[in-house]
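To start, the structure itself, in structure tokens.
Removed from the display is one protein chain of the complex; every other protein chain stays in position.
Letters are used for the chains, namely A, B and C, taken in the order the chains are written, and counting of residues starts over at 1 for each.
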Amino acid sequence: MSSEFGRLIKISVFGQSHGEAIGVVIDGLPAGEAVDMEELAAFLDRRRPGKSPLSTSRQEADAPEFLSGLVDGVTCGAPLCAVIRNSGQRSGDYRELAQRPRPAHADYTARVKWGGHADMRGGGHFSGRLTAPLCIAGGIAKQILARRGVHVGAHLAAVGTVEDAPFPLYPSPALFAAVAAKQLPVIDDGAGERMQALILTARQEQDSVGGVVECAAVGLPAGLGEPMFGGVENRLAAALFGIPAVKGVEFGAGFAAARLRGSEANDPFVLQDGEVRTAGNHAGGILGGITDGMPVVARVAVKPTPSIARPQRTVDLAATEETELSIHGRHDPCIAHRAVPVVEAVTAAVLLDLLMEGNHGTF
Amino acid sequence: MSSEFGRLIKISVFGQSHGEAIGVVIDGLPAGEAVDMEELAAFLDRRRPGKSPLSTSRQEADAPEFLSGLVDGVTCGAPLCAVIRNSGQRSGDYRELAQRPRPAHADYTARVKWGGHADMRGGGHFSGRLTAPLCIAGGIAKQILARRGVHVGAHLAAVGTVEDAPFPLYPSPALFAAVAAKQLPVIDDGAGERMQALILTARQEQDSVGGVVECAAVGLPAGLGEPMFGGVENRLAAALFGIPAVKGVEFGAGFAAARLRGSEANDPFVLQDGEVRTAGNHAGGILGGITDGMPVVARVAVKPTPSIARPQRTVDLAATEETELSIHGRHDPCIAHRAVPVVEAVTAAVLLDLLMEGNHGTF
Amino acid sequence: MSSEFGRLIKISVFGQSHGEAIGVVIDGLPAGEAVDMEELAAFLDRRRPGKSPLSTSRQEADAPEFLSGLVDGVTCGAPLCAVIRNSGQRSGDYRELAQRPRPAHADYTARVKWGGHADMRGGGHFSGRLTAPLCIAGGIAKQILARRGVHVGAHLAAVGTVEDAPFPLYPSPALFAAVAAKQLPVIDDGAGERMQALILTARQEQDSVGGVVECAAVGLPAGLGEPMFGGVENRLAAALFGIPAVKGVEFGAGFAAARLRGSEANDPFVLQDGEVRTAGNHAGGILGGITDGMPVVARVAVKPTPSIARPQRTVDLAATEETELSIHGRHDPCIAHRAVPVVEAVTAAVLLDLLMEGNHGTF
Partner (left out) sequence: MSSEFGRLIKISVFGQSHGEAIGVVIDGLPAGEAVDMEELAAFLDRRRPGKSPLSTSRQEADAPEFLSGLVDGVTCGAPLCAVIRNSGQRSGDYRELAQRPRPAHADYTARVKWGGHADMRGGGHFSGRLTAPLCIAGGIAKQILARRGVHVGAHLAAVGTVEDAPFPLYPSPALFAAVAAKQLPVIDDGAGERMQALILTARQEQDSVGGVVECAAVGLPAGLGEPMFGGVENRLAAALFGIPAVKGVEFGAGFAAARLRGSEANDPFVLQDGEVRTAGNHAGGILGGITDGMPVVARVAVKPTPSIARPQRTVDLAATEETELSIHGRHDPCIAHRAVPVVEAVTAAVLLDLLMEGNHGTF
């Protein structure tokens, strides 16, 4: 059991890349929340491949069908199930992979876990395609949060060594929208151009490149989250590592905090319009696992797309000998930019859960 | 609810820094496991302060009393409870903090959450002292794992900008032991000396400094963990962020993977003595959330100790005005080195849980 | 969050009676398990209405479509999702119910919980129709259990005051099959005839009648389950109360044990073919929450169908005044017999979860 997260709101993802359908069950959504289908479609479109040379030319029709949980487009309290039919898979591309696992993919570990029964076609349940149902859940969560004044946005903070400008101390919903509207979701268009060049170069060289996604949530009240293992960081990290290719999660200054002095990293408390705020946000909006009223800021490391056209060394599991593998098919030279809405989606889902749970420290 | 983690083995931590006692309940330990009390005491001693100028001069007697779960020093299957009595607290040092929250501490968020009822003395339930019961749980887990050939070790990978040598591809239990025996748990003694100098300088300057802990586990079988949100990374990260001051968690190449090409980051599969292994370990032993049989490698960012002697800006919550705060008392100029056994402890606890759960992919 | 149960195997049910579809996600099924679709269809057929005057004349086509989790009819380890399309609903029958809640239904509580947004058509998510996806999950669990020598069967132990013969001390799979093949799933055909008469009388009198389902599982090893709140009884009861209309759950002698002396209720341990067994089974196969190797026996109380044709008193929530309600439409005069396979399904699902978890008391 595993393809699920959440506490009051449980999000359960199902499907394999080349099976009948992929989908999601969201159990615990509050009733009375309208789902703006156009807005949701626009959000799903942000992760969809096939839109530019920066991603795979595979076309995926991600239009979800809602099987339950909605009455006239409004949540009714019952679990919401949405599915996306699969189509146009070229399973042939993957047939040999069961025997010759692709480096850095889950082919080998899936086979160890599930024996010869694992569905290896297109990465099966481990495919990046499974982020589409995550985006359905997160897209709905974003709409519900926005109605409460909580806005979640993300940008492509880095591709390879090219870095975008960081979020300002208080990112605005308008900035989130502006970034999301770009082909590469960056703040600094110059950085975006250099990223684009880097991605296209990697593509030409039959290679791929990694990146970093920075995500922020503004408008959360202080006092959400629980101490120790129930904190906001614990719950966000546990969910964010569920996104394929994520290898690191940090909050606020994160790993950079390790190189700071306390006098630099400590955010002084200040009064701002009568509200307690901090002068900086090295804490990423979270102290002791609990929100402090500042924007929650997370950064997520996305490894380079494991599927590259270059020949790679692997092992032939049937013959039990080392061999070489060339991965054909259509692949993204970078997935970090497509991960941007997915990180938003997962973050929004966790934060909605936390917000609904509320601050029950007193009663 | 929160101060708990685990699935088959639940570890529940309780206590406040200046309350009667701190402790832990471990529910689900297998029966028949002897607890080597000397080995456990030696492990607890590794996180204990007061041993050198590198940490606070506070003396903590961390000798645990076992209230349940053991018969003649052997686990009996029933939940194990161990407590450590508190003593020698100087609560006076902290009395004013309820009103003037310390920057980068949980004082403010605890107050928002629990109102004036929060126990602010010594950081209360958010105190680093709560890592002692974690080490009891993890120290026992380490012993049980070692009997199954699984060894967990960690080193101080960085203090400020000074970096230790990384773990080799296959760290040995002997290396773990050698590192653990040093005053600063490092691989490269030269780096250790530079770290020590850095820490003492920070102390002289009434400041503090952060660091990074790298932890490895060797001997785990392939096939542990579940896809998506039940993966080894998800579960380790969720628990590791429960250690106070942790602001980032990464696996294998982690954030560095974002700067790599796929051709660099992909670990080729190779055959080694008939076993499938990978030539490198950028994956940190985890592909698709599931162990691949290589060492599991995690790195954890520890922020600088928030308590520094320098005056800092904060807010007087009673007077609702900005003010200045000088933190007196005995504090660590760096906590990253004391976090080393804690990271081992939490990692061991999560891995024991995973190992007991086993690979139930087939049945 | 709620429409889910299980630990290693999570079963998540979704759908409303008159929505697009109902369905189930089963996350954590072991890989390599063939699903016999004919056997599953036959099992689903047992709960299907419209087969006799003993149940509603509504026709439900319960043929599930499998969206994920299977490759060529064999589980692949990924979450399995199956859906059943809804069709032929007559929502008109229910329109007024939102305003005038039906006694003993969830109409009123759903409205309190979800406001005017609750889907009241056909009982919405509270409809007995939601037991169809439960039977998909349980039917698959039954097949997997049977391959391990664990067989689950149930019979209609009572309708009103008419009681069937109890299960023998060791019910056989053949008995389970014989009972399941009957129109009314009873052991004693004479009792079955009297039950049938009772149901038809209730129908004629525009009334309904309750019953009791007894379920047994044979072939389980001793040692499954955990003490106190993780016991087999706790987990079975928590799941069985999820079946609509269930108001009581008991194990072994159950409530009758309250009227016994210890000398009667205590099952003596005996040796049988070298195995430890008990001479009776007042414990229902469970001591201290843990299986003792005897058949696990549960009994479940099913209240009379709340929908009856007779006029009933209720409240007009809009006008805030008392009123009368006549429920039209097609309703079961008794649902206890249709609950028999559902109780088997839920029991099988919980037991498969327990069996996969195994006895990890030692390691």
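Everything that follows uses one rule, which is that a residue touches a chain if its C-beta (ideal position, glycine included) is under 8 Å from a C-beta of that chain, and two chains touch if they have at least 3 such contacts.
Source: prediction; values computed, not measured.
Novice: Looking at C:179, C:302 or C:343, which makes contact with the chain not pictured?
Specialist: C:302
Novice: Who touches the missing chain here, B:28, B:49 or B:306?
Specialist: B:28
Novice: For the chain not shown, which residue from C:19, C:252, C:295 or C:341 touches it across the whole complex?
Specialist: Answering carefully, the residue with contact to the hidden chain is C:252.
Novice: Touching residues of chain B against the unshown chain: what are they?
Specialist: Listed in rising order, the touching residues are 1-4, 6-10, 12-16, 19-23, 25, 27-28, 31-32, 65-71, 74-81, 83, 110, 113-119, 124-125.
Novice: In terms of residues, what is the contact footprint of the unshown chain on chain A?
Specialist: Chain A touches the chain not shown through residues 8, 28, 30-33, 77-78, 144, 226-227, 356-357, 360-363.
Novice: If the hidden chain were put back, which residues of chain C would touch it?
Specialist: Touch with the absent chain occurs at residues 1-5, 13, 101, 103-106, 108-110, 112-115, 117, 125-126, 130, 158-161, 202, 205, 207-212, 222-223, 225-231, 233-235, 237-239, 241-242, 244, 246-255, 257-271, 274, 276, 278-279, 282-284, 287-293, 301-308, 310, 312-315, 317, 320-322, 336, 359, 361-362.
Just so we're on the same page, only the chains that are shown with their structure count from here on.
Novice: Can we say the copies chain A and chain C touch using the same residue numbers, with more than half in common, or are the two sides different?
Specialist: Chain A and chain C contact each other through largely matching residue numbers.
Novice: Taking each chain's centre as the average of its Cα atoms, which is closest to the average over all protein Cα atoms shown?
Specialist: Nearest to the common C-alpha centre lies chain A.
Novice: Measuring centre to centre with CA averages, how many angstrom lie between chain A and chain B?
Specialist: Comparing mean C-alpha positions, chain B is 26 Å from chain A.
Novice: Quick check: how many Å separate the C-alpha centres of chain B and chain C?
Specialist: Distance between chain centres: 45 Å.
Novice: Approximately how many whole Å separate the CA-defined centres of chain A and chain C?
Specialist: A distance of 38 Å separates the two centres.
Novice: Residue numbers in chain C touching 2 or more other chains?
Specialist: 8, 28, 31-32, 77-78
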